[in-house]
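One protein chain omitted, others in place.
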Amino acid sequence: MSVVTGSSTRFGALGSNANRPDGNAKVQGGFAFSSDMWAENMLWGATMRSPHPHARLLSIDASEAWKIPGVECVVTADDVPGLPNYGLIMQDQPVFARVGDTVRYLGEPILAVAADHPETCRRALAAIKVRYEVLEPVTDPERCIDGSAPPLHPDGNVFRHQRIVSGDQTIIGEIQVEGTYEIGMQDQAFLGLEAALAVPDTGGDGVELYIATQWLHEDRKQIAACLGLPEEKVRLVLGGVGGAFGAREDISLQVHTCLLALRTGRPVRISYSREESFFGHVHRHPATIWMRHHADAQGRILRIESRMVFDGGAYCSTSPAVLINAITHTQGPYKCENATVDGWALRTNNPPCGAMRGFGVVQACFAHESQMDKLAAATGLSPVEVRLRNAMETGDRLITGQIMDSVAPVERCIRETDAIPLPPPMPMDANELLVPGGTGLTALPSNIRRGVGWGVSIKNLMYSEGFDDFSTARCRISNGAVHVKFATAEVGQGFVMLAQQIARSVLGVDDVYLDPIDTQVGSAGSTSASRQTWMSGGAVDAACRAVRDELLDRVATARGLVRQELRIDGTDIVDALTGTRIAVAEVIGDHEIDHTVEYHHPATEDLDENGQGNCHVAFAFVAHRAVVDVDPDLGLVKVVQIATAQDVGRVLNPLSVQGQVEGGIAQGLGLAVMEEIIVTDGKVRNPSFTDYLLPTFLDAPTVDMVLIEEPEPKSPLGAKGVGEPPCVSVTPAIANAIRNAIGRELPRVPVRPYDICL
Amino acid sequence: MSIPNDSLNESYSLNVNGTLREVRDAWLGESLLYVLRERLGLPGAKGACEQGECGSCTVIMDDRAVCSCLVMAASATESRILTVESLGENGRLSDVQQAFLDAGGVQCGFCTPGFIVAVHHLLDQNSDPDDEQIKEALSGNICRCTGYGRILDAVKVAARGRRDGVGS
Partner (left out) sequence: MDHLLELLADHDDASVLAGGTDLMVEVNLHGRRPGTVIPVGGLEEMREWNHRPRSNSVTIGAALPYSDMERGPLAELLPALAQAARTVGSPQIRAAGTIGGNLGTCSPAGDILPVLAALDATIHVLHRDHSRDIRFADFMTGVKRNCLTPGEVVHSVTVPLTRGWQGYAKVGTRNAMVISTASACLVHDAEEGHVALALGAVAPTIVRAVKAEAWLSRQVDLRGTFRVSPETAHEFGLRAASETSPITDHRSTAEYRRHAVSVLARRLLERSAS
């Protein structure tokens, strides 16, 4: 791995593998996740959910539940004091379904109970009688385009319809390739299930919520609105977050937990089970994407046509933004100015879909990378050559009219990946664990065929389309110590470690204290869209610099030094005139300095009706090459190696970047060969870890990586977000490798065994 | 032994981390995971699937690594139970815990305690496992963040330490 960890890097500073401040607690089992929160006199909450994907809610009779000893509260839609609905973009999702209204997906919350024990809650729910008039579910999103579906919601069945019409629409390529691709519904499947503890204020006019979320302030805004409370009466504290990957961006149990606590005047905890978690959060959109590429005889892309249909499920969540990401990434990391794209995000009675790592680009990438291999075949070029020939560069005009002004080392990503050695062939006496099927002993090495496949991607960073995206951080020197505060959700990625690294580097101290992550400081925005290193990193950096500047001002004044000549080097203040060094630790005890800074990224624009506009802030790029072993008779696959070169700008913490890359690859592998929420007639068939399969240790490939460090001038730290790109193009790389091994088209992921062998 | 009944009136004692712990007024259906976390103040074992498909709740029971979510607590009165909280001495990290930090094996940390217990169990039986033995031994512990690469390194670091006589 080519990462810079030169001896000049001070341990704990930027560029080093600093210690995680939460590390000891996490390995010792003492780190408090939101599901570990506990309070004296606490009640347990539980949610009743609709067993039907589409039905009219006729009546609720909770009288038998109230008779059960230990049951303290039952709340329904009638008990919601504020707005009845919430939502990130469109407020269309009810806190609870209302009697007389319809339920729109299987798992929609009907009511919640609070009781003295989880088993009492289960019995209370079992005792409540709810009557429904079952309605025909709309499960085919095409019916929302052709108008044959009845309106499922007062807001209609179209979350967003957006075209991109760019350049010359008349170009007909000498070579044309096309295909229709399907992407299944993936679940984020974080391990730390949804959980929250709500503690009511004495007197009951406010509430404190300990919650695992990606965005404290957005949660607070929506919770307060539904509770009918001013925002300052709702205080959120980040409970330990056991992974997120997009699934904690929407409201799930927040309002329910607060309502029960306010009603009972007692602390209430809700902890979802795995099954409930599958119904309690949004998923990755299943999508159907048609694409046709027009190219010249040399394989250069001239024009792209595409139609994308994203099934948003019952409620809006972030569907419009997911769709925009998908259509604006139609071209992939390739030069092309001419395009016609028609994108739809639609409402059905399927499970609601929203944010998941990759956010719409995963779906688009599976289509364009499948197309690139078809283009390679049609032109007789290798998969590498056809991609190199079209590789995007800084300064290119995109199909949105936006000029690529990020560092864009696409060619380098491909070449560096290509230079990574291929693994040796499987030996004929290979350990059975290396053979597809593993301990199932389904195959011998002689039964196996190897394939190699490529995927290259572009991923936008941060929020798009004119959103005023910012993050806030506070840095202060107090009693001789440096404190940093922010509301950035630490979901596992290690921002807490990065914040300390930034403060150490900027201020020249070794010890940096982090204040609690809560709503007692301004918003940090969401931990999503690969944005926190840039945004909250930028905010922490700016706050620390403000403190440093004032400290140097004061030191200059106090000691009669020339301010402009002072800088911090290592843990010293250095006077360039005299060479005098003063240890920072020596002076900070004399000063109390406090700065809070908001960092905003450059403004972006909405797309116009032709999909034109500077809608994205910045982009990152990555290449993946997958080597797979396939059992063509049984359709079983083992991914042997993923080689990757990723455009990261600058490596701020080598082990963290490596962990993000490997983790993202595992999730992309899951989508390629095993992970899918199977929905039939609006019903989820596999809401458990027995049947929703995640990659295990034995499914994870060897990952060989190169990190390309070309610092991004627009980024405060020179770094690009590294979270999403790894999981974007690894999926098509694996699919292309399987295609390479067996010679089938395989138009959908996950690729199922029977797609390979029947 | 028979365990009848269906309400919150089970009382028994469990041998946890070398100490006899009383459990009172419990429901018979409570798993060992629930009792450890909610009644005995030992939240290190985590629940993520309730059906033995993730390994987050791994504890050692009579020298076997098992999923505590699938142990009926009231049936474990004759067993010696060790949780992640028993590892390391006087608040110091065990060799495996330290290796997870050094190798970058911790992200969100939810799977970590289960992994730590499972790795201790593995290395106590075989201090020189090869890569495939490590992967098979840990194939019941799901990690959603790391893709397992840093965890594999951590196990190898800890194993090397034991072979070289460093650490516990």
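So that you can tell them apart, the chains are marked A and B in the order they are listed, and the count of residues begins at 1 in each.
The definition used in the following text is that a contact is a pair of C-beta atoms (placed from the backbone, for glycine too) under 8 Å apart; a residue touches a chain by one contact, two chains touch by 3 or more.
Note that the structure is a prediction, hence the values are computed from the model and not measured.
Novice: Based on the whole complex, identify which of B:Ala26, B:Leu40 or B:Val66 touches the chain you can't see.
Specialist: B:Val66
Novice: Among A:Gly45, A:Pro695, A:Pro725 or A:Pro747, choose the residue that contacts the chain missing from this document, as touch is defined above.
Specialist: Checking each option in A:Gly45, A:Pro695, A:Pro725 or A:Pro747, the one touching the absent chain turns out to be A:Pro695.
Novice: For the chain left out of this view, which of B:Ala74, B:Cys111 or B:Cys145 touches it?
Specialist: If we include the chain that is not displayed, B:Ala74 is the one touching it.
Novice: Residues of chain A in contact with the chain that isn't shown?
Specialist: Interface residues of chain A facing the absent chain: 122, 126, 273, 275, 433, 436-444, 447, 633-636, 638, 673-674, 678, 680, 685-686, 688, 690-691, 693, 695-699, 752-754, 757-758.
Novice: So which bits of chain B touch the chain we can't see?
Specialist: Touch set of chain B with respect to the missing chain: 1-4, 6, 28-29, 31, 50-53, 55, 58, 64-67, 69-72, 74-75, 78, 118, 136-141.
Keep in mind that, in the parts below, only the chains that are shown with their structure count from here on.
Novice: Mind listing the chain B positions that touch chain A in their complex?
Specialist: These residues of chain B touch chain A: 8, 27, 29, 34, 37-38, 42-51, 53-54, 56, 83-85, 87-88, 93, 97-98, 100-101, 103-104, 106-113, 116, 132, 134-136, 138-152.
Novice: Could you list, by residue number, the parts of chain A that touch chain B in their complex?
Specialist: Result: residues 17, 19-20, 22-33, 35-36, 38, 117-119, 189-193, 240-243, 245, 273-274, 431, 433-434, 439, 491-494, 655-656, 658-659, 662-667, 688-690, 694-698, 700, 703 of chain A touch chain B.
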